[in-house]
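With one protein chain withheld, the remaining protein chains of the complex are depicted in position.
To keep things simple, chains are lettered A and B as they appear, and every chain counts its residues starting from 1.
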Amino acid sequence: MLDYLWLIPALPFAGFIILAIIGARMPRPVAATIGAGSVGISALVALSIAAAFITAPPHGHVYTQLLWEWISVGGFKPDIALTIDALSLVMVLVIAGVGFMIHLYSTESMAGEKEGYSRFFAYMNLFVGSMLTLVLADNLLLLYLGWEGVGLCSYLLIGFWYKDPANGRAAMKAFIVTRVGDASMAVGLFILYHNLGTLQIHEVLVRAALQWPSGLPLAIAAAALLLGGAVGKSAQLPLQTWLPDAMAGPTPVSALIHAATMVTAGVYLIARTHVLFTLAPQVQLAVAVIGAATLLLAGISALTQWDIKRALAYSTMSQIGYMFLALGVGAWSAAIFHFMVHAFFKALLFLSAGVVIDALHHERDMFKMGGLRLQLPFAFWCFLIGSASLSALPLITAGFYSKDLILWETLTSASGSPWLWAAGLAGALLTSIYAFRMVFLIFYGKPHSDAPRQRADHSGLRIRIPLITLAVLSLIGGFVQLPETLGNLPLFSEFITTTLPATASISNTFSEGTMQYLSGSISLFGVFIAYIFFLYNPLYARNFVEKPFGYALHCFLYGGWNFDRLYDALFVRPFVLAARANKRDVIDLLYRLIALLHIVSNHLLSAAQSGLVRRYAFGIAIGAIIIIGMVVLR
Amino acid sequence: MMTFFYISAAVALTSSVLAISRSNAVHALLYAIVSLLSVALIFFMLGAPFAAALEVVIYAGAIMVLFVFVIMMISSGPGSIQQERRWMNFRLWIGPSVLSTVLIIELFAVMSLPREPLSARPVIESKQVGIALMGPYMLGVELSSLLLTAGLVGAYHLGKRKRDDSQMEDVTIHD
Partner (left out) sequence: MTNVPAEYGLILAAMLFAIGLAGVLARRNIIFLLLSIEIMLNAAGLAFISAGSKWGQADGQVMFIFILVMAAAEVSVGLAIVLQLFHRIRTVNSDEANTMRG
């Protein structure tokens, strides 16, 4: 069964090729079947491989399948090889499973598009194939290939409606900002290869552990550069500016790429190369600090957004901050657990937001919505479940278990600290505030004048099935990892620790139960605050915003803490100035000089062609004299 | 003999200098003819009577006369003499004089002065020249005739003046 590993990335790639070549001439149902079907079959294969892997794990809990030799130059021999172990199995299941749900959803939601239906599925399939390659890659070069592939598809899909130049700009911004991270990662790969002699992941980790003592500057450099790549792809500080603008793409794109999968590639990278990070404790601390800072920053900004999708984008940024926080304190399985649960509820949130947006004819401003729970009941329940899981409402939602695990391990881990835990807790409060702010603004309160009067819920089966599945998973997905106080069922972490190290904890003064009460009540408190400010008396918030200080603060936070303006002043302006100054390229000077030389000599020579016979005779006479002189003086 | 040589050499040089420096074209031509005649005399003294005859008959007699005809056709009387005076000034002669002097010096450097004593040398008669022409230099003779034919044809064509089209057509119709 494990031999069919190669089918998992191959099927979406095949779908891409078919759709790219003849997709435009296919009838839509066929394109949809190929597009969604390839991912679906890939998901089925993944499930059966998972079943085989869990019931009869191969030796060392890892299985490698060599497909073919890619490059063999000198000692450098990266191959096209796929490796599956616990970590990549979880990733594959999430990517293929959630990906299939989203593909199914988009067969119906993209049906209203006039053109580009098959193009959409071609890009989506390419994306899923690249992402699967990324997580299944046996060596860092193949991983980088998948990395670049998902970056490309992100660009193609953000700018899907290419006729509007603003979408193109958003796509370019995403691509360029992640490129900075990619360049950093490439340099990291160079350092790794140069010093360790291989890029095969397992070998790299073994050799690094043997050859590099902890805290070696080389290890710090390599880990920091890989962190740079992860930060770019996962939209964390300082490369987070692209994610809110990436919401220009269609909603399924935002759900798949910018919520569930691509932005978590950074998390995967760090988890995969965890040995390098444990060898560079300073970098690991940086990971945690970046995670904590981003989750607070994005959480606060999410409170000020009026566009549904931008609010969800900041929410994604914040939740990935949690994953980074977990990775930074060494809580590896907690990070992956939160990744899985986050994929469920974030996809659910985006897809239900998509239903709302479509029903209101592409209206995204939450302040123009209100009281829609009667008109869109299905979307309401899905969105409510998603927000509940996001806010980690206690006990019933999957989000509670994952977020709580992260908070607990941040406090108790050997590399954890109370400050980070406090940041995480504050972030949890912010999360439930902004999540339920969205719920109350969209579905409660007085309906807006433009809102539809009666039930406008025309979603078909292909939209309902994925949403229901994701909603169920958002509720029960957490039950695979029950903490000691609530059932002690650490299935997930036991599975993950076959690949990643277990989290080392130190004992703490507080017990786990107390912490759970604390975090549970914090999230409920957040719901209450959201109720007060956005349902009970919206005037409190409005009065604050209308004062000058409040307004300035609102604008600052709305603009993502003005990072865009900072980068514009710091990087873009000087670069544009330099480009303008170099408009007549300095390097061209050499070539212009050569041309100038020729022109000048042409002018000089043509001065000799005066057209006057006497001058010519003069020239002949002088020439004759010179030649005779040479003969005479020889 | 040497005295005659020096006299005719002086005449040749003087008349050449005068030939190139006159403003009146006909005067210059006449001076050139004098120069040619004195050179013919020198030929005679060098033992080449046939060449001397040819020089007088062809060079001075035909070529220079051709020059006279052309000057007649294109000269505009006193106006042309004024023109020439205007075009010539002293500064004009500096460059050419310098170049000519350098050339003379170089040519002298190439040549060697006579070492052997003055001895009599044979006069080469026309008969010898004729035998040489029709013997070893036969090819040259043929080529010269070709050249002259070409010159004849070329001069005829180039000398034709462009008439109006109507008159050209008349000529063909009357065929």
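Convention: a residue touches a chain if its C-beta (ideal position, glycine included) is under 8 Å from a C-beta of that chain, and two chains touch if they have at least 3 such contacts.
Since the model is a prediction, treat every value here as computed from it, not as a measurement.
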{"item": "Residues of chain A (touch criterion as defined above) contacting the omitted chain", "value": "605-606, 608-614, 617-618, 621"}
{"item": "Residues in chain B touching the chain absent from view", "value": "1-2, 5, 9, 12-13, 16-17, 19-21, 25, 28-29, 32, 35-36, 39, 42-43, 45-48, 50-51, 54-55, 58-59, 62-64, 66-67, 70-71, 73-74, 80, 83-84, 87-88, 92-93, 95-97, 99-101, 103-104, 107-108, 111-114, 118-124, 128-129, 131-133, 137, 140, 144, 147-148, 150-152, 154-155, 157-159, 161"}
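Everything below uses one rule, namely that only the chains that are shown with their structure count from here on.
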{"item": "Distance between the centres, which are taken as Cα means, of chain B and chain A, whole angstrom", "value": "98"}
{"item": "List of chain A residues in touch with chain B within their complex", "value": "618, 621-622, 624-625, 628-629, 631-632"}
{"item": "Chain B residues within the chain A interface of the complex", "value": "95, 99, 102-103, 106-107, 109-110"}
